[in-house]
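Complex shown without one protein chain; remaining protein chains in place.
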Amino acid sequence: MRPSKRNPDEKRQVSLERNVSKHAEGSCIIKCGDTHVLCTASLEERIPPWLRGQGRGWVTAEYGMLPRATGDRMRREAQAGKQSGRTQEIQRLIGRSLRAVVDLEALGERQITVDCDVIQADGGTRTASITGAWIALRDCIEWMRARGMIAADAVVLKDQLAAISCGIYQGTPVLDLDYLEDSDAETDANFVMTGKGGIVEVQGTAEGEPFSHDELMQMLELAKKGIGELVELQEANKD
Amino acid sequence: MRPSKRNPDEKRQVSLERNVSKHAEGSCIIKCGDTHVLCTASLEERIPPWLRGQGRGWVTAEYGMLPRATGDRMRREAQAGKQSGRTQEIQRLIGRSLRAVVDLEALGERQITVDCDVIQADGGTRTASITGAWIALRDCIEWMRARGMIAADAVVLKDQLAAISCGIYQGTPVLDLDYLEDSDAETDANFVMTGKGGIVEVQGTAEGEPFSHDELMQMLELAKKGIGELVELQEANKD
Amino acid sequence: MRPSKRNPDEKRQVSLERNVSKHAEGSCIIKCGDTHVLCTASLEERIPPWLRGQGRGWVTAEYGMLPRATGDRMRREAQAGKQSGRTQEIQRLIGRSLRAVVDLEALGERQITVDCDVIQADGGTRTASITGAWIALRDCIEWMRARGMIAADAVVLKDQLAAISCGIYQGTPVLDLDYLEDSDAETDANFVMTGKGGIVEVQGTAEGEPFSHDELMQMLELAKKGIGELVELQEANKD
Amino acid sequence: MRPSKRNPDEKRQVSLERNVSKHAEGSCIIKCGDTHVLCTASLEERIPPWLRGQGRGWVTAEYGMLPRATGDRMRREAQAGKQSGRTQEIQRLIGRSLRAVVDLEALGERQITVDCDVIQADGGTRTASITGAWIALRDCIEWMRARGMIAADAVVLKDQLAAISCGIYQGTPVLDLDYLEDSDAETDANFVMTGKGGIVEVQGTAEGEPFSHDELMQMLELAKKGIGELVELQEANKD
Amino acid sequence: MRPSKRNPDEKRQVSLERNVSKHAEGSCIIKCGDTHVLCTASLEERIPPWLRGQGRGWVTAEYGMLPRATGDRMRREAQAGKQSGRTQEIQRLIGRSLRAVVDLEALGERQITVDCDVIQADGGTRTASITGAWIALRDCIEWMRARGMIAADAVVLKDQLAAISCGIYQGTPVLDLDYLEDSDAETDANFVMTGKGGIVEVQGTAEGEPFSHDELMQMLELAKKGIGELVELQEANKD
Partner (left out) sequence: MRPSKRNPDEKRQVSLERNVSKHAEGSCIIKCGDTHVLCTASLEERIPPWLRGQGRGWVTAEYGMLPRATGDRMRREAQAGKQSGRTQEIQRLIGRSLRAVVDLEALGERQITVDCDVIQADGGTRTASITGAWIALRDCIEWMRARGMIAADAVVLKDQLAAISCGIYQGTPVLDLDYLEDSDAETDANFVMTGKGGIVEVQGTAEGEPFSHDELMQMLELAKKGIGELVELQEANKD
């Protein structure tokens, strides 16, 4: 029995609210249960120096948590003077995952930065960030298309992208761990997949006992189901 | 005529939403027009080393802006590796102002940190932060009182506290500048006052021409009116 | 009765020694009682990147204290690896105040950096810095004029600039607090004004009880008197 | 056909040289083809503050590359003033993986830090580091046992641990990518497993096209084979 | 012929002004020609953690240059966020040299920090700093003795200490290089010696051609002469 009373293959309630920022070219708040992430996509007409003159653009991501997004207040990274290893790992993951579904040449020599800021945390912030970041990115690209910066028929986004976590909780593979479940799970695995079901990233970590081939497969099946539902939600939330 | 069409003594629409955080002991979102600030108060049972053993507590504040709170995306301070001079100046102001209305001995040997994070910016973020921070702080103190950490009749908060900006716009003193007005104003002044009308902080800066004694007085009068309205709103938002 | 035995409207003895640096284009040591600040103006034929090509120059300031300028030795900021919030706040104030009296277009595409380094501190270092910085800046501009970098009749400096602090000490508004008085004052206010009496900056902070409209006015009157005397001293110290 | 001419399931030549450091309690140089990593285990009689008084020890890892370990010289991280996100990600992975096979209570209140320094790089530095780090850690624990710091029959290391990478190269799953192959592979996956075949960590990333469930399974099979060989080599290299 | 017109064995005019700081326990300004250094000694009743409980004290030094001490303005180290390699090298040299003449046990468990801040630079700032630092240190120790912190007859300072530079200028060994001479010299050597003539530190560097055994000897003889004169000046400047 999960602390959340959810069935093993039942994810949390997820909602998407779009256009939440007056300034950003694309934005949303994604709520996965009590995990709330604000995602904004910012378009800039400049690219990193190492990309110049190649006719391609860039998509990158940054991640942050507000100090009291968590149960205990965490030190503000701006004050600590650096981003933690965990923060860097997560923002590298988000950026890499987004780039897997973007045609950087179709984007042109521009950069889109997607900021994922966790307003409230209850487990699964990196996967919620990815699912929401894709919405912000898509809306940014449509914003560009509406202004003629991208041709009407150009396929900049090759596919949808969403992510979810799985875990082994008291011996049972379960979908979408919240904080309490995550603290107790033997294994924690994050999956990033495309709308067509291709795997973009899989990261599984044994927190306690090593896990088996079979358990990895079962978690992968749960993830497919959960990501399928997220992809439908994304599809339902467009103009 | 102000770009915002408001009368010289008319402040923006202000709303307060309380208890917006699952984790924080006190919290609110304050919206002053398009300036939105999330304020959370975090209680910790420890105080700065230099205060230990004196029987007094501490109240401090931190301030941040999400990278795309502004029209152009700003660099994330956690990535830059330090807080800007502006950020430090603002958070020092917020903390100092809050302490002016707190009886630190009545608080006991504890620290309350109020985080003010600007979700969206349109001018006046520091004054909105102060007005909202006071709400989060008050709710945190009531949370403590409800748990017997503070005596039922202890006066920890000596008074209310709110803040607003004024400016000289095209020769006319006006109340509560938004971003567009602020960019064009000759003078920008921030006032922090108590519920009883005492001045806690005044900061006036000539952006263009120096201002006169009379202009300072006129801005002070406008500020009194605006802060009076904010104090009423605070009073209307309590349990 | 003030610890310094001075009358409420009596400022400390102030002296200005000019041309104290072999290298700087303008320099002085200002002594306000036991507060001694070395001010040097450095001319550079380059401007910040964001100003290039606009036909305007820039004036900026930096502030520092020698580690043993104070009663207890303070940690050297170069070793701490960053400037404190207080330091940044002060140098931003000095730079902003100086720019209020400079015609940046008349300066041409050049930058003048005024360094204010506190050799010995006894309260009022920021206001002494501003009064001395103006002297260093003026002498730098005259140095440029003598070399034909600025036309003989060009008005680069629009006015004089000086600053002084006031406070409420045991209920009485007093002028020019020294360290001992400042530690005990209920309110501390800094005023920056021009030679013609325009207000460039006012910063008043209640350290204890909030202050009233009337008290602010009384401090402003004291400041006018003190700054008037400083402006005369500046005028008396020129070639 | 792989650039390295190896069969898809053929890993590079691997050698282990132990006791290469005069000072460290355990050490080895692991060579996987042209990737050479020096691993040293350092025992310290102190543990991180947050672990004190719990009767448990800690195992952690740090990772670095010499500036010219790579084809082009990279900037020295000590000079850049921080470890890159990649470095932090790798050292977190190594430490987490090692802890999965250590009984921290059996270790006692001590910390072992395993440093993995890449002397020469040709792909697969993180997996080589893990395989070598386990040797250094084992030898450190035997060093402690020989000195009576650990009981003769205490099982501190619960299992062996080794790691290897796989990839999809031109559509074919292959084992143990070198740098050239890695630059061209569509997918890169790292596997960390125990001697008994349990999975401790799996990290798969689509560099180009997303990969499928089947491809993940095929890579997992290759990894099992490769790690089995590494575990045998570890077993053959002991006192 | 030297640019300074001085004879090869002629040092610059040197003056010492003591008790220049209201706060420091010992202080002086040393002027060697146009090189002016403010030296302050600060006593603290605490020692570095690694020295605690050993019944010994510590003497250390810090060095800094005001930004416009030099011909071109240099970046403020506090703003750069770190001390340069040169600064660290110099302050390590000053501290090490001072400790060579201090009986740390006689000092008791206290730390004296000598700050050497270059107000104006014209070559030889590190050697002037050492000569002046010894004066500040001696006066600090006498301040302690006058307050009974050190026994009336305790020998805390074992000897005097002074320093001077030499160089090979156009083939001729010369004493006490100023900035112009230093820029052109083939070799630059700094000598630190005690009052009795013992060598505490010698640092010779070939800027152009390597130098010979004989040249080193000749520079050593010049240094002895110069340091002898400095030691006499120190002796003449005491209470």
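In order of appearance the chains are A, B, C, D and E, and numbering begins at 1 in each one.
Simple rule for what comes next: a contact is a pair of C-beta atoms (placed from the backbone, for glycine too) under 8 Å apart; a residue touches a chain by one contact, two chains touch by 3 or more.
Predicted model, so just to flag it, every value in this text is computed and none were measured.
**Student:** Among D:64, D:95 or D:226, which residue is in contact with the omitted chain in the full complex?
**Tutor:** D:64
**Student:** Tell me which residue among E:24, E:38 or E:193 touches the hidden chain in the full complex.
**Tutor:** Final answer for the missing-chain contact: E:193.
**Student:** Give the residue, chosen from D:21, D:194, D:218 or D:234, that touches the chain omitted from the document.
**Tutor:** Residue touching the chain left out of view: D:21.
**Student:** Suppose we count only contacts with the excluded chain; which residues of subunit E make the list?
**Tutor:** Spelled out for subunit E, the touching residues are 82, 85-86, 88-89, 91-92, 96, 100, 159, 189, 193-194, 196, 198-206, 209-213, 216-217, 220.
**Student:** Mind listing the subunit D residues that contact the chain we can't see here?
**Tutor:** Counting over the whole complex, subunit D touches the hidden chain at residues 21-24, 27, 34, 38, 40, 42, 44, 62, 64, 66-71, 73, 76-83, 87, 113, 115, 117, 119-120, 122.
The rule we apply is simple: only the chains that are shown with their structure count from here on.
**Student:** Between subunit C and subunit D, what distance separates the C-alpha centroids? Give it in angstrom.
**Tutor:** Their C-alpha centroids are separated by 59 Å.
**Student:** If you average the CA atoms of subunit A and of subunit D, how many Å lie between those two points?
**Tutor:** 28
**Student:** In whole angstrom, how far does the Cα centroid of subunit D sit from the Cα centroid of subunit E?
**Tutor:** From the centre of subunit D to the centre of subunit E is 51 Å.
**Student:** Would you please write down the residue numbers of subunit C that are in contact with two or more other chains?
**Tutor:** Correct list: 82-83.
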